[in-house]
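With one protein chain withheld, the remaining protein chains of the complex are depicted in position.
The chains carry the letters A and B, assigned in the order they are written, with residues numbered from 1 in each.
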Amino acid sequence: MDFLRPASWEEALAAKAEHPTAVPIAGGTDVMVEINFDHRRPEYLLDLNRIELLREYEIGEENVRLGASVPYTRIMENLRAELPGLALASHTVASPQIRNRGGVGGNLGTASPAGDAHPALLAAGAEVEVESVRGNRFIPIDEFYTGVKRNALQPDELIKTVHIKKADGPQQYSKVGTRNAMVIAVCAFGLALHPETRTVRTGIGSAAPTPIRAKEAEAFLNAALEEGGFWDNGKIITPSIAKQFADLCSAAANPIDDVRGTAKYRRHAVGIMARRQLGWTWEQYRGAGRTLEGAA
Amino acid sequence: MRVNFTVNGRPQEADDVWEGESLLYVLRERLGLPGSKNACEQGECGSCTVRLDGVPVCSCLVAAGQVEGREVVTVEGLAEFAKEREAHGGCATGACGTSVDAAKKWEAKPQDSQTGEGIELSPIQQAFIDAGAVQCGFCTPGLLVAADEMLERNPSPTDADIREALSGNLCRCTGYEKILDAVRLAAARQERQGEAV
Partner (left out) sequence: MAQNTRTVPVGTPTDVTQNHVKGGIGESTLRPDGTLKVTGEFAYSSDMWHEDMLWGQILRSTVAHAEIVSIDTSEALTMDGVYAVLTHEDLPAAKNYGMEFQDTPVLAYGKVRHHGEPVALVAADHPETARRAAAKIKIEYRELPVITDEASALAPDAILVHENRDDHHSGHVPHPNIVHRQPIIRGNADEAAKRADVIVKGEYTFGMQDQAFLGPESGLAVPAEDGGVDLYVATQWLHSDLKQIAPCLGLPEEKVRMTMAGVGGAFGGREDISMQILASILALRTGKPVKMVYNRYESFFGHVHRHPAKLYYEHGATKDGKLTHMKCKIVLDGGAYASSTASVVGNASSLSVGPYVVEDVEIEAIGLYTNNPPCGAMRGFGAVQACFAYEAQMDKLAAKLGMDPVELRQLNAMEQGTIMPTGQVVDSPAPVAELLRRVKARPMPPERQWETAGEGADVRALPGGLSNTSHGEGVVRGVGYAVGIKNVGFSEGFDDYSTAKIRIEVINGEAVATVHTAMAEVGQGGVTIHAQIARTELGVQQVTIHPADTQVGSAGSTSAGRQTYMTGGAIKNSCEIVREKVLEIGRRKFGSYHPAWANAELLLEGGKVVTDGGEALATIADVLEDQAVEVEEEWRHRPTQAFDLVTGQGDGHVQYAFAAHRAVVEVDTELGLVKVIELACAQDVGKAVNPLSVVGQIQGGTTQGLGVAVMEEIIVDPKTAKVRNPSFTDYLIPTILDTPTIPVDYLELADPNAPYGVRGIGEAPTLSSTPAVLAAIRAATGLELNKTPVRPEALTGTL
């Protein structure tokens, strides 16, 4: 094994071009577990800790440009207004120690369906900026996940930033685990209201081979909200709409039975989370005065 | 490979480090600092918690090569670190703003055990002993580093704050009640000390 320590982004790209099998390591919270338990013996480890730009974020007009290695702790503390869904998701990541090290780039690189950030990114809308010595490109988040623990990255590419749409409305995120802290998602759900476009977006984690959106549910809700004039009249969403939305979210899931939970439970829980989050976000949208950041 | 970094204020050099080695392994097996504990090696238990450039991390998940040129504080250096923090106005690195009292130093109460007699402990260490928060003690080093850092940020934590801050540190012996007691005790003593000035 070789340990590559590029001092700059350019050096990192050059190293990745030269050694496409090199495994990038930033927070180390996935890679080191695999090394410690003998599951992986990469030829090269490519350390990204010294690259400052990966640890920076910038709040623009429409987007937050989030460096791949910005730790979850900083997201949940500093970006609650701009990225409420991702901030909530960040708060559910493992433990304070892990949140101090891990960042969204790791979740994306690993592309595990259980990664906590994915549903929030899908719901908010985001593009992943990847780069190689050949140049950079933006991959829409919907096209990023290509299979179980597979993503759209080329072997010579590294994840640089994630451009996430700034919240234009309430966002929520929940995950189900069998412990009240420090738990891997049995399944997770994220919801974002986008009043500017009068749309909603969703994200489902750990309930399909990849993180997914519940597109039919979104389409149904978009139509129902439009039809009922809800965006304008701010009325309480009827239970039947909420139920239908929840059922469609459940139906979008394509989960498996595993040691953490049954497929049946996952489908069920996705529906419950969807219904509750619709309630929370809509309540906030109506300006009922409840802050949905809560204490989470 | 060779790794140079600072541990508890002292420059250290580790040689012949295997590239897959963790910071935890280097501390324990190469630098003779076994205080940070290896209980899960997957970031699930917090027993190996150290501060890396001031931030609590699981040292089992930091590749040794990543700490080149950086500063690490382990449980072995915690008392000294806390003392420095007092001397620098509540912040060991001098970057945390002003504290209630920069001059007053923590005075540890007389030691119970002879093996510890004369050793100056940080307030959180003393509180863990006094509150009965130590049983087998394997989780203790990691908890101390995490709790000390929380009290640095949040000197008057609620119970929920304490629980959240320590939710990454598993303990199998105590049921956590006396750990909560210890953190409350350390916070209260810190507060009293602040008021006394």
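Just so we're on the same page, a contact is a pair of C-beta atoms (placed from the backbone, for glycine too) under 8 Å apart; a residue touches a chain by one contact, two chains touch by 3 or more.
Keep in mind it's a predicted model, so treat the numbers as computed, not measured.
Undergrad: Since one chain isn't shown, list which residues of chain A touch it in the complete complex.
TA: Answer for chain A: residues 36-38, 88, 91-92, 172-184, 186, 259-262, 264-265, 267-269, 272-273, 276, 279-280, 290-296 touch the chain left out.
Undergrad: Touching residues of chain B against the unshown chain: what are they?
TA: Interface residues of chain B facing the absent chain: 18, 20-21, 28-29, 32-42, 44-45, 47, 74-76, 78-79, 110-117, 119, 121, 125-126, 128-130, 132, 134-141, 144, 160, 162-164, 166-180.
Note that only the chains that are shown with their structure count from here on.
Undergrad: Chain B touches which residues of chain A in the complex?
TA: 1-3, 5, 25, 27-29, 31-33, 35-37, 41, 45, 47, 49, 94-98, 100-101, 181-182, 295
Undergrad: In the complex formed with chain A, which residues of chain B make contact?
TA: 1, 18-20, 22, 41-44, 46, 49, 55-58, 60-63, 65-66, 68, 146, 160, 163-165, 167-169
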